[in-house]
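All protein chains but one are shown at their positions in the complex.
For reference, chains read A, B and C in written order, and residue numbers begin at 1 within each chain.
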Amino acid sequence: MNTNNRNGEVRIGFYICHCGHNIAGMVDCPAVAQYIAKIPGVVVSRDYKYMCSDPGQELIQQDIREHQLNRVVVASCSPLLHEHTFRNAVAAGGLNPFFFQMVNIREHDSWVHTDREEATAKAKSLAHAAISRVRFHRALETTRVPIHPDVLVVGGGIAGIHAALTLGNAGKKVFLVERDPSIGGHMAQFDKTFPTLDCAACILTPKMSAVRAHENITLWSYSEIVKVSGYVGNYTVTVKRKPRYVNEELCVGCLECIQSCIYKEGKFPDEFNVGLSKRKPIYIPFPQAVPPVVVIDPERCLQVRTGKCKKTCLEACADRNAIDFTQKEELVEIKVGNIIVATGFKLFDAKRIPQYGYGLYPNVVTAIELERLVNSSGPTAGEIVLRDGRPPKSVGMLLCVGSRDMKTNRWCSRTCCMHSMKLAQLVREHTDADVTVFYMDIRAPGKGYEEFYDKSLKEGIQFVRGRVAEVTDWAMAPEEEGKLVIRVEDTLAGFVRRIPVDMIVLATGMEPQADAQDVRRLFNMSCGTEGWFLEKHPKLAPVSTFTDGVFIAGCCQGPKDIPDSVAQAGAAAAEAMALIDKGHIEQEPNTAYIVEADCSGCKSCIPLCPYTAISFDDAKQKALLNEALCKGCGTCVAACPSGSIRQNLFEDEEIFSEIEGVLAYV
Amino acid sequence: MPDKPKISFYWCSSCGGCEETVVDFAEDILGVLEAVDIVFWPVAMDFKKKHVEAMPDKSIVATLLNGAIRTSEQEEMARLLRRKSQYLIAYGACAQLGGIPSLANQFSRGQLLRYVYEEAPTVVNEAKTRPRTSFQNNGHTVTLPEFRNVVRALNQVVDVDFYIPGCPPTPKITKAAIGALLEGKLPPKGSVLAPDVALCDQCPRKASKPADLGFTQFKRPHQVMLDPNLCLLAQGIVCMGPATRGGCEALCPAGNMPCTGCFGPTSRVRDQGAKILSSLCANIASKDEKEIRDILAGIPDPVGVFYRYGLAGSLLRRKVSLPVEPDQETP
Amino acid sequence: MKYSYFPGCSLKGLGRAYEESLLPVMRHLGVELVELDDWNCCGATAYMSVDEAKAAVLAARNLAIAEKAGPHDLMTPCAACYLVLNKTKHNITDFPEINAAVQRALGNAKLTYSGNVPVRHPLDALVNDVGLDVIKEKVVRPLKGLKVAPYYGCQIVRPYATFDDAWNPTTMDRLLATVGAEVVPFPLKTKCCGGSLTGTVPEAGLRLTYILLKEAVRRGADVIATACPLCQFNLDAYHSEISRRWGPARIPTVYFTQLMGLAFGLPPEQLGLKRNFVPMKPLQAEPSTV
Partner (left out) sequence: MSDPKWQPRIVAFFCNWCTYTAADLAGVSRLKYASNARVIRLMCSGRVDPQFILDALAQGADGVLIGGCHLGDCHYGEGNYKTLRRFQMLKRLLSDMGIEDQRVRLEWISASEGERVKTVINDMVEQVRALGPLNLPQRRQDWDREMAEQHAEPEAAHA
């Protein structure tokens, strides 16, 4: 590979990309090329329609050969998008790929400015800076980091389950960590799923069992991640396994302990039934729970809380000896190469919109509550009833509760239209109630979704277009007495209506998990302003994050329905597998290095390294930098008081020349 | 035997300490005198400017000029000696980087003159008399050089070949430099004739420096009984050692005082003050903005601490908002 | 504890029962109210819609006087005054044109306003400054068994929800519960009282009033507590007309300060209670044993 400057002479090739109209529409590309051509050392300066296209790349390679270029600068889009493309092109031309510098004149220039003259001037100075800087570039080699083949999947909802199974089926070892006592997530609470109306349990339960039975999957429920360190291919993760006071290996799921608990009746709100039923301190989250073992709620169990209980559960368990009050919280450390975060969402708290009366009027329920009511294993055994036990004669469904709302959440939760129509159909199926859906827009863009909307219309479900103003219990007419009154501007009819109903169902939207910020920090991810985990690229890298080896799937990335969550989970698993099967990743050679002869051994740099890559060599009395541990932040470089630490790709003189270059105003 | 190489010494805006270094050669001065011919040294010998003017250009092998350039006279002498010398060597911190005199670059000429001739507590000058560049008396004209607005390092006035750092330079590095000069073993033009590794390398306290300084406060030497053996930074004292070129053999730390940075930065650093700031601040043990501010309050005069010997030679050179005032005239 | 005090016109006229109860209650709690010297109209009523800048000047003069009076928060009990003074504060900060007009006008009167005087409602001050604990200690006659519908009206929490939720304020609920009343859930607590319509479109305005009264009765309330003179008047004054149109919905409406005064054992006749059209039934004589 030609890495030498012929006779030390720098020969730069400069290319400015039109990106069709994207850049050329705002930047005078030929003028920039002419300007750069005059800078000493620039041998070739061209503008071209699409530099990233094959002919564009070929142009660079040809010039390297014909003009003996030893530096290449391309002004086009963001380096985060195409730096690799052009480095590869430079390498294919026979140069070390790091004799290349990219100038961002699209995202940072043509797309954000409106004055052609100004945008062109900016492009010139940015290009000038790159030309100044690239002179200092040196040949660098990428290092290879091996990838640990195991994967951690965080979150045991449908996304996490699917990702774990996909990886497990491919022969990869997976740790699936779930915070709750059972996997299954929100999907396990659903009765049926749209648009096919197949039963959620029927399609989910087999997958949950498969997880438990899978030889490649280690399932840790009732566990949380507390620490993550390392980097792509080499993560060390500490998992906190909370005591469930029941030995998972020994419990056979007979549930006799629950029956024999000194609490004769359930007393505490059952999480799975969203508080619509009561459970005991010892309980199983739901009949199909995986793992199918009981759990003891430490905040409710008399024995755990006070140590004073007859422990009837122990007696019931007898020689199975599964109940173990001595269990302690345990920290387990595992090593994995990739992490898939599928931590899901939380539902909007309907109390935040007091005018809808949730928490005030008993017959205002949320969609998930209705989901449990309609479910045959739910608290009413599938009967949709009002709080007083009567079946409702009329049901109103309010959409966009906590979605598409400037006062609460601005985003569309994407599933509520379909979810509500599904519930509307189920209500029609289970009762003879009239159902009215209050909507702003019906969004049914998935496969078979519009047809589902049609079906809802045909089944006599009424649709009123308008955001509901309020739900009240005061009557203005005899037919309103004893009912909940929905006040809404019917925007199709063009007037304000009062519609009395027996039951109101609020389609609460999705929100990021309450601890999303903590989780994000744990895995070094970014969040959008709304709090959803940020994908690396909205279109081209939808399950990757800015941290290599950390992928996201399901609703933690943004609201989505089951098919989309599953698709993302599969994609995340595939991304992880791509890394695992390659066996290594190439690391950007932007590491810091110490020039030993220059180092005075002042130790200023040592505590600054977040990766403890710098240590003190007692024999040499100088700092020692382990480049394998260095991630290239450059903090030590900036701090070295004698300028003895340098950074590949970000050398002081490169940056100083860049400063000079960007200030070369024209 | 051909003529001995001609050497000259000159001082500009400086305290005289650099001259003392030559005196501190003690008996070694004899060796130097044997090897060279000193043709101009106003401090010690009676030569006049006209003697220098009479010398052919480049006839002096080397001039060691100390002191910053503040007046028109200094500027003129610097140019004269530049013309007459093959090598012009900036000798000492003031010539190299502006030195202590260049701390005056924080003030305008007017501010300085007003303070010195009117406001200083020891001054009695009711007539508010100020020096003038020219004064007539009894038919005679007495002149003074002009006092410039800006204090400059030597290389901001004339081309400089080499730098010998220090306030003052030690006899050892001076002798080494003269030796190299006589033997023709000079490094590339522009070099600083001192080691290019920071002072910690030579510091007797080096071993006592902890790996994690984690500053929780900064103190000034008079505020604390200094442990004579422990790294001064570990005692919360701002020591410029990590950002300062070695070569003095850590005279100040050895004398239980922190390094104040007189040898200037290493060749890899453009701005000594910025670098020590970067290193010290990064190592503050706080994440709270207010606490950080409180800790930094222990350094009340950052310019004076970080740029004690090099404000003129720093990236900013001078308080940027200061005016350039016209030549001072009789009030 | 000391506040500057801006009563506004209502508290000197129609709503004087509010002031008559507020002052002794505050005194009883050791809160000093210093009435602004030479205060003027807050700028409410139709002024705002005729000339916003001039209305702002009117209000700002009061703010400027308060600023001059000392470093105390400005308390104003009337909901309309509270809204207008707050709105003016906002407008002065947000709209340079209004600020310029205001400063010009104030300048002519040798006054200045820097925007620093917080405008406080007594509900806010009582709960957040004085504190429910202190208030509880002063209760000698808990309003035991008295069912109260807390009614806030529109202006205290909208558009500026400064100290409470815009849709579901609870400050008065908590305050009344502290003095021993039984607070009836009243979801209509921020609904319109009909106030600005009763004079112009009585059919619409009175209907709104009727709904409030009827619902308070239906929910078993003995009395409606309010914090706004206009609300109080609307809910109190039109019973015969309402009754004629829609049927009876008779329930007294009093100021929350009057209820507090009763709980503090202050003599009812000194609390302006006799001014009601629909009188409140006397509390059962049940001197506290505390």
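Just so we're on the same page, a contact is a pair of C-beta atoms (placed from the backbone, for glycine too) under 8 Å apart; a residue touches a chain by one contact, two chains touch by 3 or more.
Note that the coordinates shown come from a computational prediction; the quantities given were computed from them, not determined experimentally.
Novice: Determine which of the presented chains are touched by the chain that is not presented, and list them.
Specialist: Those shown chains that the absent chain touches are A, B.
Novice: Looking at the full complex, which residue from A:Ile39, A:Cys52 or A:Val662 touches the chain that isn't shown here?
Specialist: A:Val662
Novice: Among the options B:Pro131, B:Gly190 or B:Pro228, which residue touches the chain absent from this view?
Specialist: B:Gly190
Novice: Which parts of chain A face the unshown chain closely enough to count as touching?
Specialist: These residues touch the chain not displayed: 78-80, 104, 106-109, 111-115, 118-119, 121-122, 125-126, 129, 520-521, 524, 526-529, 534, 546-547, 590, 608, 610, 631-635, 637-639, 647, 650, 652, 655-656, 658-660, 662-663, 665.
Novice: By the contact definition given up top, give the residues of chain B that touch the hidden chain.
Specialist: Residues touching the hidden chain, for chain B, are 72, 75-76, 79, 97, 106, 148-150, 153, 155-160, 163, 190, 192, 264-265, 267, 269-271, 273-275, 277-278, 280-282, 284, 286-287, 289, 292-293, 296, 299, 301-303, 306, 313-322, 324.
Everything that follows uses one rule, which is that only the chains that are shown with their structure count from here on.
Novice: Per the centroid of Cα atoms for each chain, what is the distance between chain A and chain B, given in Å?
Specialist: Once rounded, the distance between the two centres reads 58 Å.
Novice: Can you list the residues of chain B that touch 2 or more other chains?
Specialist: none
Novice: Hunt down the residues of chain C that sit against at least two other chains at once, touch-wise.
Specialist: In chain C, nothing touches at least two other chains.
Novice: Under the stated contact criterion, what part of chain B meets chain A in this complex?
Specialist: Listed in rising order, the residues of chain B that touch chain A are 196-201, 206, 209-214, 241-243, 246, 265-270, 275-276, 278-279, 282-283.
Novice: Give every residue of chain C touching chain A within the complex, in rising order.
Specialist: On the chain C side, the touching residues are 165, 167-168, 185, 187-188, 211, 214-215, 218.
Novice: Which residues of chain A touch chain C in their complex?
Specialist: Residues 353-355, 357, 360, 472-474, 476.
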